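A single protein chain has been omitted; all remaining protein chains appear in their positions.
What follows is subunit A.
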């Protein structure tokens, strides 16, 4: 009977190590799972229609949170375009989904500008959010997104590429990266919405 590292005992040890390191062959999500690692959705901001909104306003919806600004040349329009396509693919579930676009340039992005911008991508499901510098900084900090108030003489705005997915209870669940395909994201969101219905 072989024993040692390559024998039965070795195999048992390997299984234990794989279990401990979380090497699960049946991965539930294709996207990066962040359940338990980021705090629940919590904010108090102003919507692009001028209404004060909080996380409670979107309770019961699957929330797709994204930070950006309307003057952004490449990343923000691409991300919003992708998100709008993803929501379209959800079919009937699209009504249970909201894209929240939080501006990192509250000085320049007025409510009207935000409204025009987000409705150009997805009028039904996307909402632009704005607030004071400190309100936006607190929200960005909560989700570890880079944010520095813009200098008046500079057009440089630091921003994150991550899209955060919160379930209908406001728990942070998944992180979408620019490399994830529209199909992958739509599949996982559908899967998440189905699991929440149970």
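Everything that follows uses one rule, which is that a contact is a pair of C-beta atoms (placed from the backbone, for glycine too) under 8 Å apart; a residue touches a chain by one contact, two chains touch by 3 or more; residues count from 1.
In the analysis below, contacts and distances are computed from a predicted model.
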{"item": "Chain not displayed: protein name in its UniProt record (\"Cytochrome c oxidase caa3-type protein\", \"Molybdopterin synthase sulfur carrier subunit\", \"Alkylation response protein AidB-like acyl-CoA dehydrogenase\" or \"Tripartite tricarboxylate transporter TctA family protein\")", "value": "\"Cytochrome c oxidase caa3-type protein\""}
{"item": "Per the touch definition above, residue among A:45, A:63 or A:145 touching the missing chain", "value": "A:145"}
{"item": "Residue ranges of subunit A at the interface with the undisplayed chain", "value": "32, 34, 36-38, 67, 141, 144-148, 156, 158-162, 175, 177"}
